[in-house]
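As you look at this complex, bear in mind that one protein chain is not there, while each of the others sits in place.
So, chain A:
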Amino acid sequence: MSHGSEFHGRNFPGGVYPPERKARSTERPLSDAPLPNRVVLPLSQHSGRPAVPCVAVGERVNTGTLLAQPDRLISSAVHASISGTVEAITDTHIDINRDGEESQISLEPLDWRAAEPDTLLERLDISGVIGLGGAGFPTQVKARVRERHSLDTLVVNAAECEPYITADDVTLRHFAADVLEGAQLMAKLAGAEQILVGIEDNKPEAIAALEAAVTQSLPLPVVINVIETRYPSGGERQLIKKLLDREVPSGGLPADVGVLCHNPGTLLAVLHAVRDGAPLTSRIVTLTGNALTRPGNYRVRLGTPVREVLQYAGLNAAELNTLIHGGPMMGVALDDLDTPVGKTTNCLIAATADELPAPPAEAPCIRCGACEDVCPASLLPQQLHWYARAGDDARLERYHLFDCIECGACSYVCPSHIPLVDDYREAKARLRLKRIEATKAEHAKHRFEFRQARLAREEAEKQARREARLAQAKRPAQAGANDDATAQADIRSLRIAQTAAKAAVRKAEKTLARAAQQDPQQDLSDLETQLATAQENLKAADAKLSAARQQPPF
């Protein structure tokens, strides 16, 4: 345990204090980036399944036209972010060329205070709103957790703890009232009783704007909680610990402790989708880094190539060393300046070599324990590093690798410059693949068992028909009861088998029903196969029993 948790009960353990470097991007007011001539809209900007295209190549679309529909529950819609013609549709993205006539399509405005929850959920679903903080979880799914959890608090996660990023800060400075209205809307959907805003003390303007807006925010009480600036206080689990002193269980969700977290940008998008009927077609992006001459926050249409927005912000291409998507702690370096701005692009850092130098070469772990002190999830990063490199998957699970939030605090303090988070990401991907393969093997086994059961049933039925024919032919020449006792015993054991098969069917039905009730969205085909196998076994037992009954002429 770190010092933090020893001295303050309501604090999350660990954490680091990296240089903030937020001032540069807040100097300029929020402005709109120019419309791009061509946008590339990925079908998978959210977590879950990719969206399914519902337009054709060559079709004329307006800003806000639905391009791709969500595929089943955990998925999100994609809308045209400019007006023009659909240029290409591939497995991964849809391209649109602008034709100069800007026309906007919007849905019918809704009054969220009066509208039915189902109408609101449907609106969120078709508006393509996802968590804009970075993880990109479909907001509509998050709004539905009420169905399975009882919630009491909605947390507006405005901590924005990563260096450089100021998108939420600027959103709150300009639209604090709208963000709070969005929060009221989501709180109503979630059935929460209070709204908490968690914001770090390095954003005084945003705090002032919130305080001005909070008095008008109705109907739920809103409490603004200004917290100390410490990375990663913006992690959901860390923020919940800090604001409410509740701990989200390992492998659980904030909903397990009655909390729902939303990012201010998401709440603003929710309000626009409901109140104005505007689907998500643009977002506020922080463009910063020393390679830009006009850093700041810009409202960028989704799908705009990164190159265009950076050039608008005054990119000095000769100075550019690394381009980071997201923050410097958790973000990823982009290889390609033609990558489009997506729904989860909160920040682009065009860094010079002096600003974010390449890390020194990695040295072996000296087991100093610095990573353990800063880990906000109370894990043992050095052990995880060891086991990840060794491919020791069983130990990784035992040391709760999946509780790692990949915040990068351990890599930040590592005196040996080990890219620890890269190890964890790789190990997580490997473990996930292993789980997928294990379920696939299990599924193949069940399909094999089903086939065996079906073949056995067909054989038994054939046998039963043959016996029936034989019995019919023999009936006139009633040969006396040959070995009645053995036949009776046979029938008894077959009846036991039939009862067992019936019980197996009932058990499979119950398992299926329970699984369907617990999570109606999950894939039930494997359990259905198991039920079908049990049914085949029952039919086979029935056929055998009837054959045996035909056999002895009583």
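Here, a contact is a pair of C-beta atoms (placed from the backbone, for glycine too) under 8 Å apart; a residue touches a chain by one contact, two chains touch by 3 or more; residues count from 1.
One rule holds in what follows: contacts and distances are computed from a predicted model.
Its record in UniProt calls the unshown chain "Ion-translocating oxidoreductase complex subunit B", which is the match among "Cd(2+)-exporting ATPase", "Ion-translocating oxidoreductase complex subunit B", "Extracellular solute-binding protein" or "Urea ABC transporter permease subunit UrtB". Listed residues A:433, A:470 or A:513: the one in touch with the omitted chain is A:433. Residue-wise, the contact with the chain that is not shown comes from A:356, picked out of A:86, A:159 or A:356. Contact residues of chain A toward the unshown chain are 18-19, 44, 50, 92, 163, 321-322, 324, 328-329, 332-333, 351, 356-359, 361-364, 389, 411-412, 417-419, 422-423, 425-426, 429-430, 432-433, 436, 441-445, 447-448, 450-452.
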